[in-house]
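Removed from the display is one protein chain of the complex; every other protein chain stays in position.
Lettered A, B, C and D in written order, each chain numbered from 1.
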Amino acid sequence: MRLNKTLKIIKENTQLKVGCMMLVILFLAALLAPVIAPHNPNILSDDMVVAPNMKYWLGTDGLGRDILSMILYGARTSLVVGFTAAMIAGIIGTLLGGFAGYFGGRIDGVIGEMINIFMMMPTFFLILIVVALFGSGLFNVMVVIGLTTWVGNAKLMRAQAMSLRQRTFIKSAESIGESRMAILFKHIIPNGIFPIIANTTMGVAGAILTESSLAFLGLGDPNVISWGQIIQNGKSYLVDGWWMCVFAGLAIIFTVITFYLIGDGLNRVLSPKLRNLGKEVRG
Amino acid sequence: MALLSIRDLSVTYHSGTRHVKALNSLNLDINEGESLGIVGESGSGKTTLIMAILRLLPKGSVEISGEAFLNGKELISLKQEELLKMRWEEMALVFQKSMNALSPVHKIGVLMSDIYRIHKPEVSKRDARRRIEELLELVNLPSRVYDLYPHELSGGMMQRVSIALSLMFNPKLLILDEATTALDVVTQTQILEEIVALEKKLGITRMMITHDMSVVASTCKNVAVLYAGCLLETGLTQDVLVEPLHPYTQGLIKSFPVFDNDTHQPLQSIGGSLPDLSSPPPGCIFEPRCIKACDMCRESMPRLKEYGQGRFAACHLAGGEINV
Amino acid sequence: MSRYLGRRILTGILCIFVALCINFVIIHAAPGNPIRLLVGKDNPNPQMIAELTEKYGLDQPKIVQFGKYVGNLLKGDMGVSIYTNEPVSDMIIDRLAPTAMLALTAAVLAAIIGTALGIFCARRVGTKLDAIMGSVSYLFDSTPSFWLGLMLILIFASTLHVLPTSGMIDMRADNEGFAKVLDIMKHMILPVSALTLTLIPYYFRIARSSIIQVMGEDFITTLRATGMPEKRIFRKYIFRNAILPTITVFGIQMAYLVTGSAIVEIVFSWPGMGSFVMTAITRRDYPLLMGIYLVLSVSVAVMMIVVDVLYSALDPRISHESK
Amino acid sequence: MSEEKSKGKVPVLEVIDIKRHYTQRKKHLTADGRVLKHAKIHSVDGVSFTLNAGEVLGVIGESGCGKSTLGRLLVRLEAPTSGSILIAGHSAEDLIRKDRLNFRRTTQMIFQNPFDTFDPRFSIEKIFIDTLKLHKIGENNSERRKIVIEKLESVGLIPAESFLDRFPHELSGGQLQRISILRSMMLEPSVVVADEPVSMLDVSIRADIINMLYNTAKEHNTSLVFISHDISTTRYISDRIAVMYLGRIVEMGAADEVATNPQHPYTKALISNCASIDPRSKHNPVKLPGEPPTPVDMPAGCAFAPRCPMAAPECCKTGQELRDFGAGRFIRCMKV
Partner (left out) sequence: MKKTRLIALLLSLTMIFTLVTGCAKTEDPSEKPSGGEVAQTDGIKRGGTMVMAQSAEPITLIPNGKPDDNNIILEQNVFNRLLKTNNNQQVILDLATGYDVSEDGLVYTFHLPENVKFHDGQPMTSDDVKFTFEEIIKQGAFASTTLSVIKEITCPDDYTVAFTLNKIDAGFLGNLAYNGTSILPRHVYEGLDWMGKDAMVTPVGTGPFKYSEWNKGVNMIFTRNDNYYLGPDLPYLDKVVISFIPDSNTAMQSFYNGELDVLGIIAPATEYDKLLSSSNIKADKVIYPSRFYVGFNMAEKPYDDINFRLAVAHAIDADDMINKALKNIGMKATEYMSPVYSWAANTDENAKVPKYDLEKAKEYMAKTGLTPDSNGVYLKVTVDTYNYEPFPDMVQVLKDQLAKIGIEVSINMLEYAAWDEKVSVNRDYTMALTGGYQGPEASNLSDRIVTDGYLNFINYSNPEVDRLMQEGGALPTFEQRAVKYKEAQAILAKDVPMVLISEWLGYIPYLSYVKGHPASADAVEKTAFGEFTYCWIDK
């Protein structure tokens, strides 16, 4: 019943529909990479810098690795980085924002200032410096992106919690005897989470972009295959091996669009304002 | 002669596969200089009616049929330029949410004089200001309101601004859409009295939309009862509210606590709730909630029938007889 | 207003201080020793290393170093670079100017073009054109600016040979005056395009959605009901109300100007902050890094306050007046 | 006030001079998310009354008079700035500290907006079961379910099972308000505060809710505080009525007494403006000059003096006491 409803919602929203279809493609590419990849992306063949042909559909890179296979495997890295970083940011943001918005008072003051401080940090440079200085392993990258990008979520959740705490059902829950903690986790967060879900989805895209930017600056994890690194390597072959940069870049765009579409679609579906638009007209 | 006559006005909202008939073949007349109160609960199509007459419904997803004559001109098919001219000069509106009725980033006076100069472009800014201050005075507002922003006024004051705005060109028809609902009893009574006084002074015909029957009772000559997009009963206020013919009107009156009565006469509700307008009942629209409903009510929608001078009701059972 | 402003500035300073502390910890906790780098690994004269370490005060406890740094900062001294001995403030100003030139141009262009397109589409909601523009905006929004930069180089510089690929001026030509300006503008085309194209969707969507939102407001219905022509409603009322979010976004964009354009600067070897930061990081030039981060934090703080003040000036609903 | 006490009967609810002052916060959020401070507001400014078991007290007043704040103070959704509330002779402060759940069970609130009273994500069944579980009513869920079905059917929500699976947004306002009352009553509270329980509902269904509220309160011998701006309805349901103006009670007494024989000039104005649906009834509403007040800048003397048609110069100078006129009638006016 709920599944049907979800499917229906997805069907009715073009962005969601297209986004979900693209996401399925992405997931399939990532999951089935070992099956569908025509070559092992870690094997360095002797066919270096080969233009796209029948054997290497998207050509090879400077070390003779198959670009198509690398892109397929790279989807794994992108998805892992994107989801983990966005989840970290989402959880921190939700908790901090929820506490600040619902409890208010001094807690809000402290968290509010934390948000201010983090807003003043040049986030990308901060990520850049931490990754440059403390190592560019995937774990580092994910955690650092997550730890520096929660601010947006916290602000959203805080606003949500502040408006939710005015809502009758929260007061009702209080008057019925629920504890404040229980209300926060049972009512405030689940009801206020939608914009954060949408934002976190966008955050996945943001994290993927950040990771690729880092990789592009030579701060990628050399033990995994990532699209940013393909571009970073391929940039040396920009003119004579255009396929490396071009295809890996297209893969990034594809992925980022996917999450933007889903995020935007979710925003539309989940935003009460837009959702109620139809009702209001009837007045 | 009727200033406004509405003939078979229907409005249908389309959204996806749903088609909501918000107004169903409405017929109404308002005579010049009279006042009509339209009573209806939420979802009865009150606002749709105004929006349809003023041609303010969004294009595309809404289908309007029927006619509405204002002063002899048919509004629904009127050309855009003529419509623009007619708006506000011949018919003006006081909105429900007066707090949001004006641009929040413009000073009240500036906005009002801008509106004034749409229809009177030849008027200088100075003269426009004088006129606006006059209008503000008319509704008992100090002239300094001219230089204030909407958010700086209280609800009552904003409502007065809205009224002043609507009276700008002495419109023939003044429509009030729940104009006083959000106000306190005392303020509401005061503003209503002022409106009634002004309309006498300026010769304005008033159409008033509300869910509060006491407002209609105290200020309107005629009343029309709207339910789920259908007109169920209309007539002189003193007739309809004292001796309602339609079971719905009767139910409404019974659910209203009577103050003057000393005894605790138990209140009664109308059971059930509004039908889904995308799939209305086959018979009478009120049938599912009607305590008197009989088989016939389930089969056909009764038509509006006259019961004396200007008195109409749409019920098979009204007047103790079966009307086919 | 002034009381509010005072409070904002005070908390701003507090935030900057905390940000400074965090930066200090991160920068100083990182592996790598600037003096070793300065001296070079082939010249590990221990005496020289010790002398230089002492000279730059790096032998003192971190907390003392931080105290001294803050103390100097209060005197308006951001210190000197460990590498070049130049005052950090001068070095940053030298690099900030080209960055500002590039990023401001891009931001202004993007704001104008994006807003114009947003308005254009908002008035055609639901049409094919609107849908197409929407899709294109997604496309550019999803395009990494560095990749776009590479593609522009690939197309316009390496293949078509119509535009210069890098730098700010033509080194060979001895341009002066207007010719120099023209030359710089020519060099700006590609990097500005890369930045602008990726920024446009931002403004496009803000403008589009806020206009759609304002068009749905009650007061627009009022204005329509008064018989005001659509054009006038749009020009005088919708635009005026809907432009506010764009201004905020523009202000915030300004605050993140430097970070936003860093990577494009690197792609195009623009002599701005981007490569400067990278060099400062690889050199572990502590005072310089601290300085850069300080300037960035301060500019964000200042822009936030400016946006606030501007917003309250433009939107009468918001006033920070304490009666 | 101590009348009942002297009779040896402890009132269920005793409110002693409670005050609630706010520092007004503009609802504007700055770019960095802070809330800006404003002036001090005397939302509830010294309210005292008692309420016996099974009694219904109506509180009327215009918006902004502090009646809703009073309601929230009574069920302790907010803490009073000063003053105390005694529940069956025990300080609410102590009760809530000792056993919060038990206190919550004793005092319940019915809210204005039934559409928003329940978490939209929970089914009606979950809403009920969670409440029962929280208060340890019923052994297991099937038993609880049984209790709920029984209760639902008793108020005419039939068939009860069909309601259990539904979500709040699938029900009408009237149904939701009934469920809300039912849920509160299930906890067998000794005090129920109903804050404008029918103002969001359509006129045609209000009566049912009013009747249900009245009946269940009487049935459980629960004391009811009925807050409303609608004098007719309040009079209909209440045993006693308290009229509030700017955070204070200006008149209090038996419902019919206050309604038919108002003494305070404000009550008079309010009642004379009271709407009637009988077009034949002639009434001459008392006009009050000036704008409805806000409790920001409280005048030194009688708060109503600036608008009072019978105000004398001394009214503006000295504050007024709520004077006891016997038979439970209290009036705050020197002119009476």
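Following the convention adopted for this analysis, a residue touches a chain if its C-beta (ideal position, glycine included) is under 8 Å from a C-beta of that chain, and two chains touch if they have at least 3 such contacts.
All values reported here derive from a predicted model rather than from experimental measurement.
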Chain not shown, its touching partners among those shown: A, C
Which residue of C:89, C:166 or C:209 touches the chain not shown here: C:166
Among A:132, A:145 or A:164, residue touching the chain not depicted: A:132
Omitted-chain contact residue, chosen from C:278, C:292 or C:307: C:278
Contact set of chain C toward the excluded chain (per top definition): 30-34, 36-45, 47-48, 51-52, 55, 80-81, 83-86, 91, 94-95, 98, 153, 157-158, 161, 164-172, 174, 266-269, 271-272, 275-276, 278-279, 281-284
Touch list for chain A against the chain that is not drawn: 42-44, 46, 48-49, 62-64, 132-137, 218-219, 222-223, 233, 235-241
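We take it that only the chains that are shown with their structure count from here on.
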Pair with more cross-chain C-beta pairs in contact, given B-C and A-C: A-C
Inter-chain centre distance, chain A versus chain B - centres from mean C-alpha coordinates, in Å: 50
Approximate Å spacing (C-alpha centroids) for the pair chain A, chain C: 23
For chain A, residues that touch 2 or more chains besides their own: 116, 119
Residue numbers of chain B (touch at least two other chains): none
Touch list for chain D against partner chain B, complex: 62-63, 172, 174, 202-211, 229-233, 235-236, 256, 259-260, 269-270, 273-281, 285, 287-288, 291-292
Chain A partner contacts - residues on chain D that touch it in the complex: 29, 32-34, 72, 75, 77, 100-101, 104-105, 107-109, 111-113, 116-121, 131, 134-135, 180, 183-184, 187
Residues on chain A engaged by chain C in the complex (per definition of touch): 113, 116-117, 119-126, 128-130, 132-134, 205, 209, 212-213, 216-217, 231, 235, 238-239, 242, 245-246, 249, 252-254, 256-257, 260-261, 277
